[in-house]
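Complex shown without one protein chain; remaining protein chains in place.
Up next, chain A:
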């Protein structure tokens, strides 16, 4: 059963020309973790605030746990929704101790039960500090855990997290991400987290929703998003990828880099003149001149530690020209390749094969 369901939610802020959130619909099953990914201004935080009841949508409805909490002008006040929230700056109550912070949302429990629940939740988040301390006495990572414990203590139906990892340094971040996922999973809580970092999304979420200009572009599993992006924006967001314009030819595709033979089981729509060949920077093998290959010239190389990123432009290599029968192609295209060999320099000729690629309709369609 869907624990949360958004139906065609739109929100436009006063004095804004465009919608911050534009016709977004999705639902989430109990126990799932969803990451909302997008650049700043894409509407992801607004969406979170709409679910929390801190903003009201211009149109659309929201259901939480089978109950309509937003529709038309009617809205369930924030404090009556069973959602927990973790803010980017944690928003710990500075004048209350850790214990009082975590206990703040607990209702209807006696003193002993409260204490038990607080300690249980704090233990779960792995915080080993004295609960009588105040927030300013804690480090960033510890504050993060208190914020999480505070949101989890009342056992909400839905946990909302706004950029929960952005205030942590890189090393701490990797560790906390993993732990947060485990904690949420251990409690069986449904969670939505907002992030602009795809690494956050990949390592914590079961599902990822990509937002751009208030619209939901794609909501899918991380695997599907990476391998079957439905737009070049989504593809670009999750790693360096290439889109090469190609012409359909018998048995394959002609590209400015040479001839690519089509996969045997590929349902070729030969009636289409131009297509895009989509492949990621790491989905290539370098090879020698004897095998059938594509070729180009290194225009720029960037040293990135464990690998090198090459920007490759068309090189009117005789074999390619021959294969493509000198057809007029757009030879201003460049592609990015990843290489574990680090000895490339600009001007080198690269010969490579595509390990894997997808045929897409051209974006101009």
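Some observations on this one:
Here is the rule we go by: a contact is a pair of C-beta atoms (placed from the backbone, for glycine too) under 8 Å apart; a residue touches a chain by one contact, two chains touch by 3 or more; residues count from 1.
Everything below uses one rule, namely that contacts and distances are computed from a predicted model.
This figure omits one chain of the complex; the name its UniProt record holds, of "Cytochrome c-type biogenesis protein", "Iron ABC transporter permease", "Mycofactocin biosynthesis chaperone MftB" or "Heme lyase CcmF/NrfE family subunit", is "Iron ABC transporter permease". The missing chain, though absent from the display, is touched by one residue of A:8, A:78 or A:139; that residue is A:78. When you scan A:6, A:69 or A:225 for touch with the missing chain, the hit is A:69.
Of the options A:39, A:89, A:223 or A:361, the residue whose C-beta touches the omitted chain is A:89.
Within the full complex, the residue among A:44, A:150 or A:280 touching the omitted chain is A:150.
Think of the hidden chain as still there; on chain A it touches residues 13-14, 52-56, 67-70, 73-85, 87, 89, 91-95, 104-105, 107, 150-151, 154, 160.
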